[in-house]
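Structure record follows, encoded as structure tokens.
Only one protein chain is missing; all other protein chains are in place.
Up next is subunit A:
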Amino acid sequence: MTGSLIILQPGHSVVTDLGRTKGPAYGLPVNGALDQFSAKAANILAGNQDNDPLLELTALDFRMRATTDLLIAVTGAPLDLTVGGRECPQWEPVSVRAGEVVAVRGIRTGLRAYVAVHGSFTVPSLLGSCAPDTVVGFGLKLVEGFRLETRKTTAPITQPHFGLPLFRLAITKPAFTTTPVIDVTDGPDVAEFGDTADLLFSTQYTVSSRSNHIGLRLGGALPERQLTSEVLSRGVPVGAIEVPSREELLVLHRGRGVTAGYPVLAVVTSRSLDVLAQARPGHTVTFRKTTVAEATATHRTACLELERLRQTINTVFGLLGIGAGQRWHELSPASGA
């Protein structure tokens, strides 16, 4: 059975997924959830596939009303979550009864939160992704009164001991801080910066308010390119650190234009891109040098953590009769919700 919810207070929220990985070959940025770890965790906690559409909330308070029974999970930066006025835990599955209001208030320390709904949403897609693309004008930016159809409803899971939380999976949440340390590997053009490249690792940078999903702008001592020759346009990776002006460092994030003509000084690791996605204007960023091998190992450790979470959820949801299996959407309603 399909369900739905209505947006009461959109704040700054979009429907997204893990990104348009086929986009860059066509000149479109990958986009998608900026904190991929939190987005994947939300979907897993809601019994969804990692790449299912979910809500990304940026900075502002958000409210929605469930018009059917739903199961949700909220991850990302610390915040206050209430359902029908009751305080509820973040980073745990939460039952929402038809008619109840889900409110997210006071997103703090970090910048972004994710709301996944069991069964996910039916939304349009472009090149295999629902992620908004501001350049081609694609995607759902949520407005007040907007109704989102969910592919499933989930009957409320009753808790016999009134007041106790429904779930206590106690998963290891990532640490959120106002002074993140960001791991980077040497960029392909690091040699062009000569000795000044090391400034990246001895400087504290301040996140500028002109930062967004395309890139973060950081103020501080800037490495300087030692050459003056023109650079041919090249594909630049997400995470590329460039010095396009004398004022700021630019760290490209998932909304980045696919090609650019600036030399790449360093590249932020996949895991640290999630951390950077949570940096607010005014936060202090320091960079730490690592290797591709170490970065890959760190990323895989995080992925394995999510796999363990998935196994736990599959077990718990299986016992509760919530379809959480790999192909829950193919199950008949009787064995599913």
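The working rule: contacts are C-beta pairs under 8 Å (C-beta built on N, C-alpha and C of every residue); 3 or more make two chains touch, one makes a residue touch a chain; residues count from 1.
Note that contacts and distances are computed from a predicted model.
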Report the protein name recorded by UniProt for the chain absent from the figure; options are "DNA-directed DNA polymerase", "Sarcosine oxidase subunit delta", "KipI family sensor histidine kinase inhibitor" or "ABC transporter permease". "KipI family sensor histidine kinase inhibitor"
Going by the contact rule already stated, which one of A:Arg97, A:Arg147, A:Arg210 or A:Arg300 would touch the omitted chain in the full complex? A:Arg300
Contact with the hidden chain, among A:Gly11, A:Pro156, A:Gly219 or A:Pro237, goes to A:Pro237
Looking at A:Leu250, A:Val268, A:Val285 or A:Leu309, which residue reaches the missing chain? A:Val268
For subunit A, the residues touching the chain missing from this view: 21-22, 24-30, 126-127, 133, 135-138, 185-188, 230, 232-240, 256-260, 264, 267-270, 292, 295-296, 299-300, 303
